[in-house]
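Mind having a look at this structure? Questions to follow.
With one protein chain held back, the other chains of the complex are shown just where they sit.
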């Protein structure tokens, strides 16, 4: 039994629940537990370390996090520079704009709604949330006004998607908006699949009459430069999809550092996707090491959990630690 | 649009993360969110209501919650009568005894351990936890001593499984033990599949030499009586399996109340199993209504989440509310 | 690149779909593919090898496979001795009896039925299947008649669960029944959590008036003896739960063979449960090696797939190969 490397083992200590626990105390307790609890606590530790280090932090957002009520947390992460670069889906931007324009998302009692009836009522469903279709009418007017505002020379010469998201943010007055917060904090927002959203649909309608050029590849220059110029890099991935891959592939093109290190130095992934179907969304962070997307010695953890539960918990704990 | 029953809709309000938030404040914030966040907050509300009412609360435990560090929470729930009846797997009892006897579970760095090497090292793995095999040797000695202590007349006449779990609890001095806490708090522990555990294996070895009769069906009488005598009933189901069904089927045999109500009045399910494979573990609580296991008007919610994250969060929030 | 052990690598060859393919040809094609396709083909290869060898084959069944229409396949596997020992949940036995007594399960159009309405209509739902409650009335009469038929001396002395399942099978005339097929083919059916089923409920009712002793632990002797007497052993696990663990734990108690080998020699697991929540149902077969439940050199594969799709596919392919 000598060969048992006991030093690598850490005793599981059962968590006790206190009288009116702070989130940070709870997470400290989870740190002595295993399974998801232990992984969540590890994510907090990694995030805390990322914030202490001179780390450029990339946030990937997929899944309908804005409709679920995660908009303020993400805006807060941007404003407090918990993240330095955002890569997201078009849908999260669309729903951020909808809220910024004064419309709302609503919870329905049960996920098993009658969707044909909802259609008749003009309510569009996202799991247990609905959006009134009027919100999309206001969105359309807003987007049209944005496209009109774009500088005509540049509109002809071409915008990057990241420039487009910036102009949208500049025209939103709601300071809780993700897009507006990103402008205020000089955090670039990338959205490689922007065509795959209402923004894409309205851009198409606009282009029927007026010129509007947005290049599919131009964003990569800025994103790759940010990665290459960073002494240290971290990725926080919420849910997989295009944002996950788009962030990680950046590391493929970057030359290794002087230290010989390659890939991201830190990675946190919060997802309910698992590896068994072979898709990238559920791929382990270990797999990313075979590609050089994540460094061989990176600190990395996947928390298998609904992001609407894990993200608030992690950010609340990290914030508490930052103030101590 | 008149037909849109706006009264049923509740606006999603995005959560903001405060400076050093308490768990309860966090959960309050999640209550305005949707998806898993909203469901978790609903679970807290239902639990709080169950504790205010004269509700008999049944706890179902499956999954390796004790190895993961959830032992103290469960013991605490028993001691503070957050639960009145426990139905569990044999494995959780085995690992509770192991801890009570002074042995420990250990976290390994990564889930992807070399299992053949672990075998050589005498370490038995449960996801990212290992148990040294010496712990099982001590368990064997302890169980043998328990079987010897059983009253010889009763041993011949027959014990119920619930009586057996009680005797085990009486012989554990660790007050953090689930089994011991249950004895101290007069909470019965049922374990219908007890044969499917190390307790079963050692009972079989013991029975090679000495008589030991434990009836497979005798527990049902007590469990059903508890259900029938309760004015109001609630189920807290961690993870599905036999405990989930064993608790719910109790309601099938009970006559409807004077009020005409049948089935459980409250139900909280924390699981990562989803309904699509048709198995009972992932079955919705709605499905249980078609059987009369859960009342048509019951307050019920499923939180799709790793129980090692959701359970501490829910109990911490409920405890904070109870003290206000 | 010399160190790349190319010999271990096998080229992925894309499957082509033929004109009117046989299942076996399809599975052959899947064998050159990866992910679930490759794993399914490996399961077929392992099963074929198990059938060629002098292997004692243990089948674990959990999940509602009988209501979903897998009853005949399982009965067929028993009759053709694709399996030699069965461990199952009580629910699958209950639904096998219901069909054997002439009642049926029905598919509903959608999983999202109105369960309160179904309750009023006397239909009990299992995902997209319903069972009329009359079927349970007939089940009750049948079970009562079975308990009455049990030899009074033995009824007092005590039955094993496996003896009880045998008596039930003897009293069913439907040759497609799992229970009856097991009797006809001398395949023992174990059901460690039998109390957790309608059989358990009706046994409890019966015991209110008449003696009926069924020991919780007595089955283990026969099961362990079968394992120990086998030169070679294989496990086919459909879906996890108690049957999975009950089969694997048998290997814990058995002494190593003369060859030094321990644990199962073959294992096939078909499940939609994944390892991330730490529960035994989703635990990998690798993990089982750390316990000695599966041999270090065993041939083992997990197919992550709904068993109602994978099982018919696998059995059809194995049968085709056996005839060639």
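Order of writing sets the chain letters: A, B and C. Residues in each chain are counted from 1.
Everything that follows uses one rule, which is that contacts are C-beta pairs under 8 Å (C-beta built on N, C-alpha and C of every residue); 3 or more make two chains touch, one makes a residue touch a chain.
The structure displayed is predicted, hence computed values, not measured ones.
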| item | value |
| --- | --- |
| Touching partners, among the displayed chains, of the absent chain | A, B, C |
| Touching residue (missing chain; options A:84, A:176, A:219 or A:265) | A:219 |
| Candidates C:50, C:83 or C:129 - the one touching the absent chain | C:129 |
| Identified contact with the non-displayed chain, of A:62, A:177 or A:269 | A:62 |
| Residues of subunit A (touch criterion as defined above) contacting the omitted chain | 62-64, 67-68, 91, 111, 113, 115-116, 118-119, 123-130, 158, 161, 192-198, 200-201, 203-205, 207-208, 212-221, 224, 239, 241-242, 245-246, 249, 252-253, 272-273, 275-281, 283, 286-292, 296, 306-308 |
| Absent chain, residues of subunit C that touch it | 1, 3-4, 8-24, 26, 29-30, 32-38, 40, 64, 66-73, 76, 99, 104-110, 112, 120-123, 127-130, 132, 176, 272, 286, 304-306, 308-310, 312-313, 315-316, 319-320, 323 |
| Interface with the unshown chain - residue positions in subunit B | 34-36, 112, 274, 276-278, 304 |
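The criterion applied here is as follows: only the chains that are shown with their structure count from here on.
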| item | value |
| --- | --- |
| Subunit A and subunit B, separation of their C-alpha mean positions in angstrom | 34 |
| Centroid distance [mean C-alpha coordinates] between subunit C and subunit A, Å | 42 |
| Residues of subunit C whose C-beta touches two or more other chains | 276-278 |
